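One structure, pasted below without further comment.
Missing here is one protein chain; the remaining ones are kept as they sit in the complex.
Think of it as A, B and C in the order they're written, each chain with its own count starting at 1.
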Amino acid sequence: MALDDRKTQFTFVGTRPDRPDGLDKVTGRAKFGADISAPGMLHGAILRSPHAHARIVKIDTSKAEAHKDVKAVVTRADFAELPFQPGLEGEFWNVLENVMAGEKALYDGHAVAAVAATSALAARDALKLIEVEYEVLPHVTDVDKAMAPDAPVIREGAADYSVPEGMHPNIVRYHESGHGDVEAGFAEADLVIEDSFVTEATHQGYIEPHACLGMLGNDGKGELWCTTQGHWIAQKTCAALLGIETSQLRVTASEIGGGFGGKTTVFIEPVALALSRKANRPVKIVMTRSEVFRATGPTSSASMDIKIGMKKDGTISAAQGVFRLQGGAFPGAPGDMTAMCAFAPYNLTNVSQIGYDVMANRPKQAAYRAPGAPMGAFAVESVIDELCKKLGLDPVDVRLKNAAHEGTKASYGPTYERIGLVETLEAAKAHPHYSAPLKPGQGRGISCGFWFNHGGETSVSLALSEDGSAQLMVGTPDIGGSRASMALMAAEVLGIPYENIRVTIADTATLGYNDVSHGSRVTYASGLATIKAAKHAVEKLCERAAASWGIPADAVKWENGCAIPSGPNAGDFDPRPLADITAHMGQTGGPISGHFEATPEGAGVSFGTHIVDAEVDPETGKTAITRYTVIQDAGKAIHPTYVEGQYQGGAAQGIGWALNEEYVYGDDGRLQNSIFLDYRIPVASDLPMIDTVIVEVPNPGHPFGVRGVGETGIVPPLAAIANAVSHAAGVRMKQLPMSPPRILAALKDNG
Amino acid sequence: MVEVHLWSGLRSLTGGQQVVEVEAKTTGELLRALVRAHPQLQAPIDAGVSIAIDGRVIASGLTEPIPEGSEIYLMQRLRGG
Amino acid sequence: MDYHSPASFAEASALAANATGITRFLAGGTDVLVQLRSELVTPDTLIDIKKIDGVRDINCNANGSWTLGVAATGAEMSEHPDLGRDWPGVVEAMDLIGSTQVQGRATLTGNLCNGSPAADSVPAMVAAGVTVTVTGPDGDREVAVEDIPIGPGKTSLVQGELISAVHIPARGDNGGDAYLRFIPRTEMDIAVVGVGVNLRLDGDTVTEARVSLGAVAPTVLLVEDCAKSIIGSTLDDAALDTLAAAASAACNPIDDKRGTIAFRTEVAGVLAKRAAKIAYARAKGEQA
């Protein structure tokens, strides 16, 4: 990526204007996934397995089909035949198998059939008429048990090339990396701590359940409206699963009510299309909350062993981690990402990390904000904290001493470019929170966190109007105010007011391919593409001005929204504002647009440091978070308020994960807590205000220096809170969530 | 020639080698050259890899130029949320 | 599902008596609708009692006792100027149930008839000695709250019977009540343990006490041993420890997604002490 257009002085970027879609979203006008209907629309509903693992012997849909309000029933036979492939290579097959079970139901909540009827009530009633004969099989839901020799096999042949011979078939991918000699490093250490840690699966917990409206004709042409983080991936996947051409399916993304990684794939969308194809009518499906918990992507559960050696002066001499991640009944648990991120904040001479991707009878894991990184950070940063405590060292000083910086060889291999970890640690040390006194019963924890960030395929188009306003089309759904960031960046380049730019999330038929809104890529990649598209338009504006002045195009430059002559020989002409040029564009060469299509590479990794105070009731084990500060490198904050929002949201989700959120399975393999009453995400009264510090160490891979900010914020909280709770309680907590029964039991065990 | 550093898990596919020297001007050429040198590397490459050039992670692009003498690391394909 | 909105309890009783299949009465609906939506219980007959005259009344009787209509909501109880002065424990227990939104609909009677051992208002009502009028095909009878639930989701009401009024005794002098529950968050959870304490003092000495426990057995418990452990005491540390031990000893809980046996048993004692202290302070006329 040519970064000749790097910029450090800004007019619009860094300001905090109202978001363009604000009015729609405070008046109830914004259309989310379930807020649409179509003439002749049917309502779909999905029948789900009550068993964790069962062979589907027979499905009899005849009674449902005979129901007067039912217009279509589908099972796996109504989808395309896709070839099975091992590992993640056969991802279309995996998604299809998840969307509608084939030979076996692989988890409690796995879809086995679906109906479309004239009302939502009728569809639900009709599900009861479908008879499924199951042969119940032994199941396993725990990651360590799933790896044991006697564990039931979820699916033979799912493992890819990476898994060494002799491992259980439920281990489907294996990662090993690092450098140096860890044994030699441990020998140099003054203190070595080795410990094991466990985290339970959590759900992204977006408040909007999955919802879609699909129409597919027998001619293979279709329309799909859905709530998604990426409508092009929905298009591509649905087309593959239904055996139609990608371009014949037009997908429109609704406003999205939260995703956090969980809406990067499809669940109900292919089902709605399959029902529609059979019924010849539009079909709407809206998941219930219980379906969301039972059948959409929780994150992985994890079991981890960490060994770290430290010298008396705080130098880490060696670090080793084994990370076993359970990702449901399909390959995909990010054990490799956990391994690569776990030690990434540190400058280590000797480091070794192993990651496992393990299948179990649970729903297919989906990405959740920096997938894989938070659990690894929890384990590693807990051990570092314990080392600091035992050696009597300040936890920030120790992290500063070992912190990775530009030129450090990362734990995952390459040498870092300019990064901002040290700056976040220095900001932590200087922050009043870090030196504030604690009350009795309170403890303070800190943790660092790392995430890679992502670029991804990106297309952006910008069209100028005759009146000098601009419409910007991007393909990344606006999850948290990205329209505002895009408009700010376009305004910066065009030199016209922010308010004169209308940002639209284009559908798949009106813009080129765009990768999903994930990997914290939107402000980075769509932002970069927006800047380039605006530059492209500016070039054309300059050409028009040059032609009007009769001078060469390269003798014109763009400043403050005007074309002006540039250089000594360009001549003396009055500046021509954008609107002056566009007013006549039809007669001076035609409409003016700019566009950009590429896969920006250079997302720029990011780091954060969190400080948290926790208070533990020693009689009940209940924890209150009393103060929280997030410090994170944003590269460059385009709209600082929304950057703060990402930091605060990441911290809040981390608090939930650390303290109370977990998937609870019964001995029967069924999910016990599939409603918000029992899946306990933080409520307003659980949290303090969340302080933020935006550190800006520009990313060399973005013209304005942007680094993604969405994901890194959830990496440090688990460890920071565990450290705070462990100090408050006087006992090291090694299992998440640190629910009151676990803390009270730990306190009792500790005497 | 550039030296390509592999993650240690791949040593079983390269006869124990963790650094492979290949001739390549772009990321795509580099991957092809790796497979020529060690055909078993096709599997991890098909499963998805990223390439770090002097510390910058190229997630998937096959046309990124590889400057002479640059530091090259093969990495597992990054996935985000 | 048939829906009825009768104008009297006699009519409601007759509808229920003659109904077949599953019958549910609808007051606030905060349990009935959840069960309906999740298809846990789809009633064949739903009888909405909110069109019956007086069901939302909260009245203080001449003798100082209270009569509450069965559709009086938690929010209406909390907003009442006097009820909470007499029975802060009962009002707070009701107020703990669900969100502000749920408070706008939820009722004492609904909480009782849902039959959950974890129902927050029930231990507080049991401690307070609350009774209810049960209207059935054979007329009315008055029943102590502790005699309504007989197991998780089960009540002693028979077909055709429904609760038509709630009676809270007169507070009387030198009395105080309190209810505490344990939940992992600060709001929106079902009690993992609940403790209701109601006591009366003569000077500094406890002369009467009722202590009840929720979520630690198949039904809410009225624990005599707890009451005995503090009657005659000044709620000194020894009495509180005996109280805690008695509370823990009375527990017969289960391990479930909300808590473990060990946790519930331990915390029942902790909360019994804390609730007793609040009730004691209230009986002394102190702020708590």
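We take it that a contact is a pair of C-beta atoms (placed from the backbone, for glycine too) under 8 Å apart; a residue touches a chain by one contact, two chains touch by 3 or more.
As a convention for this text, contacts and distances are computed from a predicted model.
Per the UniProt record, the chain missing from the shown structure is "Carbon monoxide dehydrogenase small chain", taken from the list "Carbon monoxide dehydrogenase small chain", "Urea ABC transporter substrate-binding protein", "Na+/H+ antiporter subunit C" or "NADH-quinone oxidoreductase subunit H". The shown chains contacted by the absent chain are A, C, with contact judged over the whole complex.
For the chain left out of this panel, the touching residue among C:N18, C:N61, C:Q101 or C:Q159 is C:Q101.
When the full complex is taken into account, the listed residue touching the unshown chain is A:A651, out of A:A274, A:A546, A:A651 or A:A745.
Screening C:L46, C:V130 or C:L222 against the full complex identifies C:L46 as the residue touching the chain left out. Across the interface with the omitted chain, chain C contributes residues 1-3, 26, 28-30, 33-34, 36-38, 42, 46, 48, 50, 73, 75, 98-102, 104-105, 186-188.
Of the residues in chain A, those that touch the hidden partner chain are 16, 18-19, 21-23, 25-32, 34-35, 37, 120-121, 204-209, 255-260, 286, 288-289, 479-481, 641-642, 644-646, 648-649, 651-653, 675-677, 681-685, 687, 689-690.
In this section, only the chains that are shown with their structure count from here on.
Here the spacing of chain A and chain B, counted between their Cα centres, is 26 Å.
If you average the CA atoms of chain A and of chain C, the two centres end up 44 Å from each other. Computed from the mean C-alpha positions, the centre of chain B lies at a distance of 67 Å from the centre of chain C. In chain A, no position touches at least two other chains. Taken in their complex, chain A has these residues touching chain B: 87-89, 160-162, 164, 174-178, 260-262, 264, 334, 336-337, 340, 352, 366-371, 410, 412-417, 452-456, 518-521, 599, 601-603, 605, 700-701, 711. Residues of chain B touching chain A in their complex: 5, 7-9, 12-13, 40, 43-44, 46-48, 52, 54-61, 64, 71, 73, 75-76, 78-81.
Against chain C, in their complex, chain A makes its touches with residues 124, 288, 290, 619-622, 659-660, 664, 672-673, 675-678, 680, 682-683, 685-686, 739-741, 744-745, 748.
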